[in-house]
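With one protein chain withheld, the remaining protein chains of the complex are depicted in position.
Right after this comes chain A.
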Amino acid sequence: MNNGILIGQYVPSDSFIHRLDPRTKIMTIFFFVIFVFFANSTLSYAWLTLFALTVTFATKIRFIFILKGLTPVWFLIVFTFLLHLFVTKEGTVLIEAFALKIYSGAIIQGVAISFRFFLLILVTSLLTLTTTPIEITDAIESLLHPLKKIKFPVHELALMMSISLRFIPTLMQETEKISKAQASRGVDFRTGPLKDRIQAVVPLLVPLFVSAFKRAEELAMAMEARGYQGGEGRTKLRELKMETIDIISLITFAVVILVLFFLRT
């Protein structure tokens, strides 16, 4: 089913990146995403690439596997490059064919922007590759905690997120199971006229909804039976804790950003 598609998939390993506090990772990535836009020279790009690659290798996940997982995104990256290539009109004309003029500035722009895009996606995908969805939710709840003061329902939001995340794999499994069962009863999801294929979705969707509603009801009852009454006074099983390694990582990242500003032109 989810052969090869990697976005949002956790890959367990014992690297120190995996063990970092999820808040460290989220903050680092948040600022990385911002500072990528400050890179403007070859040297500054090289520096950020070096940082991204070092982190990638530190995750101990096979690089080829990560690249393959980004397959659906390659299209976007190439598209961005082509867009800039044809639209930007700066620098000298390099090639002139038919009605098209390709400028030197366009190539530079295209490479820079699509490379920036690649860095962004690589680094953000590292977050989900090395952090379980539950950790991400906990971190978001903790980072958004100050918003509670303005009556923002932080706990409820985090709970909704973690429940949805928890049930995504279940739902995917269920979809696979039911589509196999219906295929065995002669439903053809893949070939035939469009009208038939749309109709073929009904025997898949109805059981999925039935079981999703049943599951939601059971979950609500099970939570109530175990005394859940909202976030007030609720303690956590997994306490997030900043360790020395997190501090070191954050400081290292701050240094990386400082150096970036020296490398800008």
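In this text, contacts are C-beta pairs under 8 Å (C-beta built on N, C-alpha and C of every residue); 3 or more make two chains touch, one makes a residue touch a chain; residues count from 1.
Going forward, contacts and distances are computed from a predicted model.
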| item | value |
| --- | --- |
| Name per UniProt, for the chain absent here [options: "Helicase Helix-turn-helix domain-containing protein", "Class III cytochrome C domain-containing protein", "Energy-coupling factor transporter ATP-binding protein EcfA2" or "Transport permease protein"] | "Energy-coupling factor transporter ATP-binding protein EcfA2" |
| Contact residue for the chain not shown (choose from A:Lys177, A:Arg234 or A:Arg264) | A:Lys177 |
| Residue, one of A:Thr49, A:Thr80 or A:Ser211, that touches the chain absent here | A:Ser211 |
| Which residue of A:Ile26, A:Ile61, A:Leu127 or A:Leu260 touches the chain not shown here | A:Ile61 |
| Residues from chain A at the interface with the omitted partner, ascending | 2-4, 11, 61-62, 65, 174, 177-178, 180-188, 202-203, 206-207, 210-211 |
